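The complex is shown incomplete by one protein chain, all other protein chains being positioned as in the whole.
Just so it is clear, A and B label the chains in written order, and each chain counts residues from 1 on its own.
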Amino acid sequence: MSAAAAPTTAHEETVHGAGHAHPGDGKYVQIAIILGVITAAEVATYYVDLGVALIPILMVMMVVKFGIVAGFFMHLKFDTPLFRRLFVAGIVLAVAVYLAFLASMQYFGNDTTSEINRHSLGVPTTELT
Amino acid sequence: MSATTEDTELVHAPTAHTEGHHTSTGVSNEKMGMWAFLGSECLLFGGLISTFLLLRGKGVVRGPQVKDLYDIPFTSVSSFVLLMSSLTMVLALSAVQRGLHRRARVWLLATALFGLVFVSGQVYEFTTFYKEGLGFSTNLQSSAFYVLTGFHGVHVTIGILMLISLFFMSLRGNLPTEKSETVEIIGLYWHFVDVVWILIFTVVYLIQ
Partner (left out) sequence: MAAIDGPLELTAGDEIQVRNPLGTFRRPTATTGWRSWFTTVDHKKIGIMYGASALVFLAIGGLEALLIRAQLAQPNGQVLSPEAYNQAFTMHGTTMVFFVIMPLLAAFSNYLIPLQIGARDVAFPRLNALSFWIFIGAGLFVYSGVLMGHIPDNGWFNYAPNSGLSYSPGHGIDFWDFGLQIAGIASLVGAVNLIVTCLNMRAPGMTLMRMPIFTWMALVSQFLLLFAIPVITVALFLLMFDRLFGGNFFVVDQGADPLLWQHMFWIFGHPEVYILILPAFGIISEVIPVFARKPLFGYPFMVFSGIAIGFMGWGVWAHHMFASGAGPVTVAAFSLSTMFIAVPTGVKIFNWIGTLWGGKLRFTAAMMFAVALVSQFTIGGLSGVTHSVAPADTQQTDTYYIVAHFHYVLFGGSLFGIFAGFYFYWPKIFGRFLSERLGKLHFWLWFIGFNLTFGPMHILGLQGQPRRTSTYAAGMGWDLMNLLSTIGSFIIAIGFLVFIYNVVASRKNVLDNPDPWDARTLEWGTASPPPAHNYDVEPSATHLDEWWHRKYETDDRGKLRRRDKIEYLSDPNFDASSVHLPSPSYWPIIVAAGLPLVAYGLIFTYWLAALGGLLVVGGLFGWGFEPSVDPDAGHGHDDAPGHAPSPEPEPVAVGAGAEES
C-alpha cells in the first residue's frame, strides 16, 4: 500500500483533492434543472396515453434520475470506485434477488402448473379483485 | 507524559485528526461505513417495494384500491420538493467545503425545510386516504402502501433531525471546513433517501 507509507502531504491531497474534483454550484443547479425536467416528463405520462410504452419509458427516466443523483449529488462519479462498488453491489443484489423472488411468486404472469400444484396442496390461490 | 509539546502539536494538527485518517484505501472510515450501510438499505427498500408490488397485484377483498386514491399532481409536487432538497443539500456541502458557513447554514435549513414539507405532504396524504376509507388494516394494499411510504417517511424524518443537528453544530462553531465530511456523509444519506423516493414515485405512483 503506497498510501500507507505516504507522508502527510499525500494524505492532505486526498482530502482536498477530492473537493476540487467536485463540480461547482452552477453545475449542480443545471443538474437539478435536468432532474426537474425529467420529473415533469414523468408526471406528463400520467396524462398521456402511451400504451405499452408507458412502463419502459417511465423505467428509463427513473433509472436516469437515479443515476444522476447518485453520480453527481452523491459524487459517485468523482469519488473512489470502492464506494461505487459497495453501492452497486447492494443495488444489483437487490434487483436480482427481488426480481427472482417476484418471478417465483408469479408476479410476471402465471406459471399454470404451479397453480395446479398449489390447488392440490390446498393453498388458496384465488385472485381477489 | 513522555511526549513533548512539539509532538503533541504535530499529532493534533487539525488535518491530521479531524478528517481522513490514513487508511489502507485512503478514504475515511466514516464515509466507507455510510456507503456500506446504504448498500444494505438497498435490500431493505427493495424488500418493501417488492412486497408492495406483489400485494398490489393481488387485488383487494374490501375497501378502495390504493391507486384510485392517488392525487398525482399533489404527490408530484412533493416529489419535486424532495428532489430539490437534494440540490440544497449539495449546495450546503459545497458551501461548508469553501468555508462559507453562513451560506451553508441557509442551505442546511432549506434542506431540512424541504424535507419537512415532504413529510407534511405525506401526513396530509395519509389522512386524506384514511378519510376516504383506506385504513392501515383495510386490505393488503393499504398495509403495504402505508408501511412502504411510511418507512420512507421515517427515513426522511431521521434525515431532518440530522440536518437540524448539523445546523446547530454550525451555529455553535462546531462545523468548521475540516469537518465538512460530516456534512457530506449525512448528505449521502439524504440523497439516498431522495433516490429511493425516485423509485417509489415511479413504481408505486406512476406505474399502476
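Just so it is clear, contacts are C-beta pairs under 8 Å (C-beta built on N, C-alpha and C of every residue); 3 or more make two chains touch, one makes a residue touch a chain.
Because the structure is predicted, anything quoted here is derived from the model rather than measured.
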item: Interface residues of chain A (partner: the chain not displayed); value: 1, 4-5, 7-8, 11, 82, 89-90, 93, 96-97, 100-101, 103-106, 111, 113-114, 117-118, 120-121, 123-124, 126, 128
item: Interface residues of chain B (partner: the chain not displayed); value: 1-4, 7-8, 10-12, 14, 16-18, 21-25, 27-30, 32-33, 36-37, 39-41, 43-44, 47-48, 51, 54-55, 58-61, 99, 101-102, 136-137, 139-140, 142-144, 147, 151, 161-162, 165-166, 169-179, 182, 185-186
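Here is the rule we use: only the chains that are shown with their structure count from here on.
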item: Contact set on chain A toward chain B in their complex; value: 1, 3-4, 6, 8, 11-12, 14-15, 19, 22, 24-25, 28-29, 31-32, 35-36, 39, 42-43, 45-46, 54-55, 58-59, 61-62, 65-66, 69-70, 72-75, 79-80, 82-83, 86-87, 89-91, 93-95, 97-98, 101-102, 105, 107, 127-129
item: Residues on chain B engaged by chain A in the complex (per definition of touch); value: 15-16, 19-20, 22-27, 31-32, 35-36, 38-43, 45-47, 49-50, 53-54, 57-61, 72-73, 76, 79-80, 83-84, 86-87, 89-91, 94, 97, 180, 184, 187-188, 191-192, 194-195, 198-199, 201-203, 206-207
